[in-house]
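Below is one structure, written out as structure tokens, with a few remarks after it.
Every protein chain except one is present and positioned as in the full complex.
Labels run A and B following the written order; every chain starts at residue 1.
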Amino acid sequence: MEYTREIYWNVGHGIGTLLPMYLLLLVALGLLVFGYWQRVKVYRLGKVLKRTDALPGRIVAALTQALSQAKVMRVAGAGTAHGLFFWGFFLLFIGTCLIVLQADFTDPLFGIQFLRGRFYLLFSLVLDLAGAVAIVMLLGLLVRRYLLRPDGLETRREDALIHALLLVILITGFVIEGARMAVTELGTDLAPWSPVGLLFAKALSGLGEAGLRALHSSLWWLHLLLALAFIALLPWTKLRHIFNVSANYLLADRGPKGNLTTLDLEAEGVESFGAAKLADLTWKDVFDSDACTLCMRCQDRCPAYATQKPLSPMKVINQLQEIAFGTPDAVLAETIGKDALWSCTTCRACQEICPAAIEHVPKFVDMRRNLVLMEGEFPGEEVMTAVNDTEVNGNPLGMAFAARGDWAEGLGVKTLAEDPEVDLLYFVGCYASFDQRNIKIAKSFIRLCQAAGLKVGILGKQEKCCGEPVRKLGNEYLYQTLAQENIELIQSYAVKRIVTSCPHCFHTLSKDYVDLGLSLPVEHYTVFLDRLLAAGDLQLGSETFSCTYHDSCYLGRYNDIYDAPRRLLAAAGGNIAEMDKSRSDSFCCGAGGGRILAEEKLGTRISESRAGMAAATGAPLLVSNCPFCLTMFEDGVKGAGFEDSLQPKDIAEILAERLPTRVGTGPDATVGQPNCKEVSA
Amino acid sequence: MKILVCVKQVPDMESRFKLNAAGSWYSEQDLAWRMNEYDEFAVEQALQLREQLGDGEVVVLSIGPDRVKEAMKKALAMGADRGVHIQDDASFDKDPLQIASMIAAYAADQGFDLIFTGMQSQDRGSAQVGVLLAGLLGLPAVTTIVAFAYADGAVTVRRELEGGQKAVVKLTTPALLTCQLGLNTPRYPTLPNIMKAKKKEILALTVADLLKAAAVTKTVATVFPEKKGGGLVLEGDVGDLADKLLAILKEKTTVFK
Partner (left out) sequence: MKALLVAESRQGKLLGGSYETLAFARQQGAEAAMFLVGSNADLPQFDGRLYLADVAEAGEYNPEEHLRLLLDVVGRETPQMIVFCHSSYGWDLAPRLALALKAGQISEVVGSKDGGLLVPACNSKLRRVVAAVGATTVVTLQSGAFNPAGPPSGTPTVEKLAVQKASKVEFIGYEEAEKGGVDLGKAKVIVSAGRGIGKPENLALVEALAKALGGEYGASRPVVDAGWAEHNRQVGSTGQTVTPKLYIACGISGAVQHLAGMKKSEFIVAINTDRDAPISEVADVLLVADLKQFLPALTARLAG
């Protein structure tokens, strides 16, 4: 037999079918467009922002992300189910479009039929399987939402409506197919190519042809109406995420990861800075609020939420949506709550995991900017003091700026003012310059560089805070002041490359400072040393030790540096017992977002929470790559009661301990065993 | 209501001080400068008063070289309306009476209702200028206020005394008050105010025009404090230090008897 089928069988291909069908389609599309237009008007309450540059690249990215469901499927369980459901439904949609294409256009106009032969066999099989998978996944999600009821998953009335609508569409699809097959295909060798339809056909075969035809045509119209209802309902329900999320993939920020807008503080006629109300946010921010599907993944990963702070990134996005579509004049900080706003550590876990590509962090920073720049508010007096100290002495620790280079005394390191001919500028940062515990990182790094035969220069008392903590708190003015001073200074020395030991300095100098004119290679020391090691310029002794490794937010999620530090640890003999939450799933130490300057007064301590995760691996060493993390873990390990079994250390310290030592000087010097300290397992 | 706030720019107290070449004061090399901490409270109180009244003018005054304008700009950025800079590159060499007399020479005909100053400066700390200025202007003065209230020309303040005790005192304007730490919480300048401050007027006056008083004290020298003899300085591993300290305490005190 011919492998094909009569499209519009039983329903009729005449005006009686086509006219109502296309009219209803027009209505549905009209409602879709109208509904979206209403929402677009609300998006436009936000400020202008260009996200349509490099369009071809954007389109490719959007299609890839949407069709691959990669972001959705990062989390197994519901993610896998949604991914499979999506493909099933999407294939069915394509299939339906192909049918309409042939039946209403290519065939009547050009006599072209492609739904036949081997292609049609494949077509039938694929669609049947797609539908089956879609139903199974949908049922699974239904069970999850209504029976398993995961903690905190918000269920609204529209969820029931959407589940019902989709299920009925899918099931009626099979019943219609079954009815048709029961009349036209049973017993043919075409039938097995629609295995699910065949099951339905066999089940329905008891009804006589008249009954089957009646069932078929009534359900066909029902299926049509429901499908059109689906289209019409899109903008009015959570289903809008189909467009919004796809559009979000298209309109994503293609700048460097962790980008914040560099405000033009001198702009003429600008009266207000930061976001006080919805209209101060960009249209993309408002659009983001409409893309949320309440999946909770951001909330599940937020370190503030996990430690009972009043912050849920999901809730903030939802509140923005409520404000946008309800009370657009609301004062954002009051609705969302200042405690919630100040609790964010900008760890980016929310943004990294969000399957809808919502950009949470810049919104928090924008709201903070308004509080700081327009109201002079801070999360606490201790923060205002630290900010004032940064203005006066170039560091938030209140230490005399003139002492900034003192840690380097006796190490054979000169400032660029004394000797500008260096292989690299080591931008030390505030904590490694002044904090007793973190000075060890700086000294270790110097020893490592010197062992590799490199000449290191520092800025010494001329160096100022890179400005990152105050920037994340919202003080864009102080940040730009510090940045400009640092950049001018660095440029005056004809520096070739910069290496930092702090991921916050690294991120700020390599990305944020670019907007203000710095364009030099900047590396974090782990990447730098990894290269030296690979090139054989750095020799390390290897002595086996156990540890767990904490991926800091600013090296990890912000800059995707996960492997270089691990290679270094392996070269040093480290056996890493990874925590469950590692790499891009790493759990913040609590110091980001400028919170290193603030007291943690709400909930429980983030650092203690992370210390607990480290202790759970059984490793005796908690290795980190960031002075903020090290500072937090020194406190967190003690606070959580692990000080006898867990020791925080920085990678640099471990590597420096494994440098071969020189016994004697001159040509008779011998290289001794690596100077390792024994670490109890 | 016309309010004057006198501020002094001082070095940040965390700085490591060196002596200047003449041995007469600290060297200005490698110092970070800031507004005298006590004066921040004075500026803040003046601004709060203006806010309470809904109108009024806050004038900030400082004496010194050009760099003191930075401290004045901070006051302007907090919200003061205009500044008066008495240009004097050797202001550190003037004694408190000379400083007070210069301010009095400016302020005498300005009709200020209230003058706020810090109770002392963090560098010289003589705690005299405020009271001397009041005396020269014939104004009643109260020092060391930790609370301030104003209603219809009547000022009620709390003075901080020793041992946590406070004295409640009342006076009427025009008057002068010197401010103690903790009087209020000095505000952080907002960006619009920082920008506006750049355009606010700073009147420049010269020492020559205003200095009529002769010094009544003179600085013979500035020196480093003598280290107390017998003070032991210990460093090293914390465990060892703890053991050593316990041994010393057992030997030198009766704490463990």
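The rule we apply is simple: a contact is a pair of C-beta atoms (placed from the backbone, for glycine too) under 8 Å apart; a residue touches a chain by one contact, two chains touch by 3 or more.
Predicted, not measured: the structure shown is a model, and the values here were computed from it.
Of the residues in subunit B, those that touch the hidden partner chain are 11, 13, 16-17, 19, 26, 95-97, 119-120, 122-128, 131-132, 135-136, 140-144, 156, 158-172, 181-182, 214-228, 230-235, 238-239, 241-243, 245-246, 248-249, 252-255. Listed here are the subunit A residues that touch the chain not shown: 381-382, 436-437, 599, 635, 639.
Here is the rule we go by: only the chains that are shown with their structure count from here on.
Averaged Cα coordinates give subunit A a centre that lies 49 Å from the centre of subunit B.
Interface residues of subunit A facing subunit B in the complex, by the touch rule stated above, are 265, 271, 273, 372-378, 381, 384, 387-388, 392-394, 398-403, 461, 477. For subunit B in complex with subunit A, the touching residues are 12, 14-16, 30-34, 185, 187-192, 194-195.
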